[in-house]
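My structure is below; once you've seen it, I'll send some questions.
All protein chains but one are shown at their positions in the complex.
Moving on, here comes chain A:
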Amino acid sequence: MLRHVLGLDMTRRALWLFGKPGPMRDYYREDYPTLDTAWCDMDFLAIDLETSGLDPNTDEILSVGFVPIRRGAVHLAEARHMLVRPTRPIPERTAIIHGLLDGTLENAPPLDAVMPEVLKAMSALVPVAHHAPVERAFLSNACKMLYGQPLVVPYVDTLRLERRVLERRQEAISNGVLRLNAARQRYNLPRYRAHNAMVDAIASAELFLAQVAHMDTKKPPRLDEISVG
């Protein structure tokens, strides 16, 4: 992989240099803060996807929800929820989980109309997601498919942060304790009844703030202490 040789930042530089004009090149023009920036001095975008399944190579994005975190505050006014029209029928087993049915998505814009907006929102921000590998893989695949380039960016994974907290406390990590709602309960965060990509993005944004507040570091943690490349 290119980024293993060049490192994350150089890779993004190269992708911008060689990229074709369009949403992807615009995205790479704006860089995120350097890794030694204190978390509270920078901005993030909490993001969540609903997908038709778990395999990024065969399954599709059905909805995208995001909300920016600026200077330690979740900016609810900028929260967005966008539905995506899939190219294939949605498998019944996943429809039960996210409640998105073919009928709901029939009039939604296709992925190539939604992705430019997502990239614009992500521009210069570090994404935050609960179990980030899913978001990373699906978004990167979408970019490759639409623009011929992967989406290379460090992520904050609130699930990973939570695992680290529990491991340091030497607590047993049983089934379910790392789930979004279970993790939120440990920080006295409210339980949200609704379940969609935007609510989950807000939920992981709040979880992220709580996790950082509970890190017992003398100085505010830096980006490289909380993100994964």
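Odds and ends about this structure:
Following the convention adopted for this analysis, contacts are C-beta pairs under 8 Å (C-beta built on N, C-alpha and C of every residue); 3 or more make two chains touch, one makes a residue touch a chain; residues count from 1.
Simple rule for what comes next: contacts and distances are computed from a predicted model.
The listed options are "Iron complex transport system permease protein", "ATP synthase gamma chain", "Cyclic nucleotide-binding/CBS domain-containing protein" or "Beta-methylgalactoside transporter inner membrane component", and the UniProt record of the chain not shown names that protein "Cyclic nucleotide-binding/CBS domain-containing protein".
From the options A:V74, A:L111 or A:V152, the residue with contact to the chain not on display is A:V74. Summary of contacts with the chain left out: across A:L35, A:A108 or A:A210, the touching residue is A:A210. Contact with the chain not shown here comes from a single listed residue; of A:A14, A:A108, A:V134 or A:L189, that residue is A:L189. Within chain A, the residues in touch with the undisplayed chain are 72-77, 79-81, 187-190, 192-194, 196, 198-199, 202, 205-206, 209-210, 213-214.
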